[in-house]
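As you look at this complex, bear in mind that one protein chain is not there, while each of the others sits in place.
For chain A:
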């Protein structure tokens, strides 16, 4: 029989530890033969023969020890180095005879009464009393428990210990971080039992038995908190904090399981971000830091700290807003480049409106007003005014501060609109834009304005890169495709100067520019937008010269992709969840 197989109910050394008594559990199976031989033990006050004692204690195996035994006897911190080891290697030299005597007596006795031996000093222990008894369960007749009571041998040591405990308490209470002291041993005991019954995959086990998480949460108790913790949680009395740790995890239920898994795995530390609800009802973002004790340390104390992240997260949110403002500014700068095109686009319908209105007035002021003409002209005024409105709306979309909205889009349509938008700009620069748009592309989910911004930025870069290209060779090829991974891809190729190889991995960085007056944020924004759409953007050079930029974003499957009938310039500001 292996030691682990002994039923230990009701007799665990650990339970004897309640009053800080060190407790050992031994297995005598292998010493049976030795003990039954005639002169196994010395009679009366005869001395032990050293090698006999050695043999005996080498054959006695340690089944288990409690935390106090580890502490008191200075046993290896790692329990594996204690369990199932020969007693000879770990029991203190000075009291080996007493233990050998005790075990022999117990083994020989038919009663299960406890047997006691007293030893004046063992190392730093004084008035050592060993009490041994046989397991009550007769199925494990070879199991013997030995408890050890002792006092520390010098008053100095006691004072020192108390002083160090006090120092420790002071240290914790004056730490400028909220600290909870927790006794996680009850959970530890459950884990040991599970481990003993062969469970190694706690994650799987807790999936099957979710109640274990609640149980662990219930029995693990806070026994002290410092001032900072009370301030963080807005509590008034320390007593509010004492008890089950449940209140710490109520807002982030998943955390309990993760903490438990960490504890089970024997991890030294566990760190995670947590939302907690304070006693006065605030919701805080905190960083949770837990340090589980390892054997050799005070096993009764698990330290839990919280660092308030609320301020940091607020700062992050502010930063994100600045980022958004920044990309707004970037849009404006792209827009600035195109003011000429924009002015042209708006003045066109405006001219038509003015002319038609003036003509109408002339017809109206005639001696016999020609109302038929006025009718025709006025409806043309309405038409042109609508067109002007469309254009202005489109520009507001580009320039306006807006939050991203996600809709189903016909991607080819998005590309076409960009080309229309840049028509004057490209004609001005003698650039020919050729498009090859794969028909029947599935819809993509995204923000029209942002995707247009990406494409407009890329086209603008290409136009700028072709400044020195001979006028007749300034060409841009736009292509859309459904790629092998069923993503919608877009590529733009130009016949410009291309990208020097050593710039290739820098061009997407913010503020990287080779242009006089460039800010270097165009591509950085493109990248962030494409990433927000779940895609990737890459740059390369074409073998025949010029740069190639490509990106691809996930497409919707045919079933999902019911295209909504988009307005011509993407003014639909649906209240669909934001994508960034």
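Note that in this section a contact is a pair of C-beta atoms (placed from the backbone, for glycine too) under 8 Å apart; a residue touches a chain by one contact, two chains touch by 3 or more; residues count from 1.
Rule of thumb we're sticking to: contacts and distances are computed from a predicted model.
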Name per UniProt, for the chain absent here [options: "ABC transporter permease", "Carbon monoxide dehydrogenase small chain", "Response regulator receiver domain-containing protein" or "Tryptophan synthase beta chain"]: "Response regulator receiver domain-containing protein"
Of A:113, A:427 or A:505, the one touching the omitted chain in the full complex: A:427
Residue of A:347, A:467 or A:515 touching the missing chain in the full complex: A:347
Option from A:83, A:177 or A:355 whose C-beta touches the chain left out: A:355
Candidates A:373, A:429 or A:556 - the one touching the absent chain: A:373
Interface with the unshown chain - residue positions in chain A: 340, 343-344, 347-356, 358-359, 362-363, 373, 376-377, 380, 383-384, 387, 424, 427
